[in-house]
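I'd like to ask you about the structure that follows.
A single protein chain has been removed from this complex, and every other one stays in its place.
We call the chains A and B, going by the order they appear; numbering starts again at 1 in every chain.
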Amino acid sequence: MNEPTAVPALAEGLGRFRRRRWTGDLTFRSVLAVVTLLVSIVLAAMMAASFVTASPVYQNFGIVGFITGSKWAPSFTVYGAWPFIYGTLLTSLIALILAVPVATLIALLLTELAPARLRAPLGIAVDLLAAVPSVVYGLWGLLVLVPAMRPLEQGVAATIGRAIPFLGPPTPGPSYFAAGVVLAIMIVPIVSAVTREVLAATPRLQREAVLALGGTRWDVVRTVTLPIGRAGLLAAVVLGFGRAVGETIAVTLVIGNSNNIGRSIFAPGFTLASVIANEFNEATETLHPEALIALGTVLLVMSVIVNAIAIAIRNRFTGGTHRGF
Amino acid sequence: MTTAQEEPLARRLQPIGTQDARPGSAATPSPGPALTAGPIMAVRDLNAWYGFRRALRDVSLDFRANAITAIIGPSGSGKSTLLRCLDRMHEVVPGARSSGTVTYQGIDIYDRQVDPAAVRRTIGMVFQQPNPFPTLTIYDNVAAPARFNGLVKGKAAQDDLVERCLRHAALWDEVKDKLRHAGTSLSGGQQQRLCIARALALEPRVLLMDEPCSALDPTATLQVEQLMSELKVDYTIVIVTHNMQQASRVSDVTAFFTMGDDRAGYLVELDATAKIFTNPANQLTEDYVSGRFG
Partner (left out) sequence: MASEGVLVFVPTSRGRLVRQRLFVVLAIAALVLALVPLVAVFGYIFANGIGSFTSIDFVLKDPPSDLTATGGGVRNALVGTVEMTALASVVAVPVGLAIAIFAIEVGGGLARAARFLVDVLAGLPSIVVGIFVYTTVVVTQGHFSGLAGSLALAIVMLPVVTVSAEEVLRLTPRPIAEAARALGLSRWRSIVSLFTPMALSGIVTGVLLGISRAIGETAPLIFTSLGNNFFGIDLGQPMAALPLLIYRDALNSAYEAARQRAFGAALLLTIIVFGLNLLGRWLTGRRRLAGSRR
C-alpha cells in the first residue's frame, strides 16, 4: 500500500507555475513589432520625401493650378499635369471597357461552365498573362499590335470619325487607343482572378436551388451569381483600374509620347507614369525633375485612393477573417 | 510538512508489456508517485461562458488522485467546457471567460501569477480528433514538445523518452521501425495513441481526455481503454465520454452533468462509478444511465 505524503508547500508549488517575466515570447513579439514599425515608418517617410521634393512645384503653380494646368513646356518652366491625367484616365478607361467584359466572361467560364479538369490549367494560362514583363508587352505592342491595328483605326477614323472627332484622325499608330488595348490585355488576368474568387464564393445552396428548378447555367449566373457577387465584381474592376493607372513601360512604348492633349483616341499622348519614365533621365531644365516627381505624387494619390476603395469593398465583402493560431 | 521529491515521473515507471522490455532497462521497482492525502484537483463555484451564453453553472467537485473520473451527460451539458477549464484551454476561445476557482494541489491555476503554459505542461490534454503535428516525424511528435519545453536534452535522453512514452501508449511495437515517418502516416487509432504518448512525454500529473475514443474503431477503442487502466497507476485521469458503457468499464468515479433550464450545464451527481450505474441517488441520473433520455 502506498503511503500518503503531504501536498508540497504552497510557495514552492506556485513556483513551478509562476510566470517568468522576460520570456522568449516577449522578445519575439518585440522583434516583430519593431520590424513592423520600422517598415511602416520607412514607407511613410518615403511618401513624405516625395511630397517634399515636389513641393517647389506645388508652391509655384498651386496645387489646383498644377493639376489643371494643360501646358507642359520644360524649356519655359511651365508645368501642368492635366494632359497626363487626361491620358491616364482615358487609357485606363479604354482598358476597362475592353477588359472587364472579357475577364468576367472568362471568370464565368472557369467557375461555372468549363469541365472541372480544364479549370486549373486554363486558369493558370490566363494568370500567365500577368507574368509577362511589361517591357515585353511594350515591344510586342509597338512592333506587332500597333501596325496590325492601323488599318482598323484608319477605317474607323475615316467613317465614324468624320462625325465624331473623338474617334477621328490622326492615326499615326502609337496612341491612347493602342495603350488602352495593351493595358486591357495586361489587366485581364487580375480582373479575372479576383472575379473568379468572387464567383467561387457563390453559396452552393442557392446555385443548386436554381439548377434543381430546371434552370440553365446562364440562369444561375443571372439570378444568383452576379447579384450576390456584385460588390466583389466591383472590387475586381477597381483593382484592374488601379493596375492600368500604374502601368508604365508598356504604355511608354506604345502611346506615342506627345505632351499635347490629343483630340482623338487615335492620337498620341502621355500618361502620368509614361511621361515620368520618358523624361526623367534627361530632365535638366529648371524644376523639371521636381515637376516629374510632382506628377509622381499625383499618381501616388490617385493610386492610393483607388486601392483604398478596392480594399474597403473587399473587406466589407469578405467580412475579414480572424482565424490564425 | 515535508515536501515530496519531485523526481521525473517517467524514470520511476515500469515498462508496460514486459515481454519486449529491453534487458537491463531501468525498471526500478517503485511504489509509484506520492499519493496526496486530499484530492489532486478541486473545482469550486465554477461558471463558464462563451460570450453571453453560460455553459456551466456553479460547478463544484473534487478529482481523486490516481483515479479515473468519468464525466458523462447528454450533449450540451458542458462536459467539454469543464474539461477545458481544468487546463486553462477554455480561455483560448475568443470571447470565452470563466469565474470560480480550480486548484491543483492547493494552488489556484487561475491565479494572476500563474503562467497558463506551465499549467498545461502539468495538466495534459488529449483531444477528440487525433491531432499529431503533420510536419514532424513520429519520433519528433513525442520528443519535440518535451525538448521545446526544456524537459529533455541530447539524443540519448530523447531516444529514451520516445521509447518509454510510446511503450506507455502501447504504440512502440507498431512504430519502432518507422520512427522517422510522418506523424500523420498512421491510422486513426495509432494517431490517437501517438497523441497520448506526446502528452505523456511532458510528464504531466493529470491527463484530461475529451472523448478520446469517439473517432476510433472498436479495436483501437479497446486498446486506449486498456491503456487508461494501466496509466492510472501513475497519473490522474479525467475523461469526458458519451459512451456510458465505457465510463462504467473504465472509471472509478463518475460525474453526471446535464443541461439546466437556462441551457447551462450543471453537476447533478458525483459518486463511485459502481453506485452511479447501479443505484444513483438522483432521478435524473437514473433516467440517463438507464437510457430513458440523452
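To be clear about the criterion, a contact is a pair of C-beta atoms (placed from the backbone, for glycine too) under 8 Å apart; a residue touches a chain by one contact, two chains touch by 3 or more.
The model shown is predicted, which means the values in this text are computed figures rather than measured ones.
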Checked against the full complex, the residue among A:S50, A:Q206 or A:T223 that touches the missing chain is A:S50
Touch with the missing chain holds, among B:G51, B:G95 or B:G188, for B:G188
By the document's definition of touch, the residue of A:V78, A:L93, A:L226 or A:A277 touching the omitted chain is A:A277
The one of A:A81, A:A95 or A:L108 in touch with the missing chain is A:L108
For chain B, residues touching the missing partner are 87, 89, 92, 117-121, 124-125, 127, 129, 131-136, 144-145, 148-149, 182, 184-188, 195, 198-199, 202
Against the hidden chain, chain A presents residues 23-25, 27-29, 31-33, 35-37, 39-40, 43-47, 49-50, 52-53, 101-103, 105-106, 108-109, 113, 120, 122, 124-129, 131-140, 142-144, 185, 188, 192, 214, 216-219, 221, 239, 242-243, 245-249, 253, 273, 276-277, 280-281, 293, 296, 299-300, 303-304, 306-308, 310-311, 321, 323-325
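Heads up, the rule we're going with is that only the chains that are shown with their structure count from here on.
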Whole-Å distance, C-alpha centre of chain A to that of chain B, is 53
In the complex, the residues of chain B that touch chain A are 1-4, 6, 31-32, 34-38, 94, 105-107, 109, 111, 113-115, 118-119, 122
In the complex, the residues of chain A that touch chain B are 2-10, 12-14, 16-20, 322
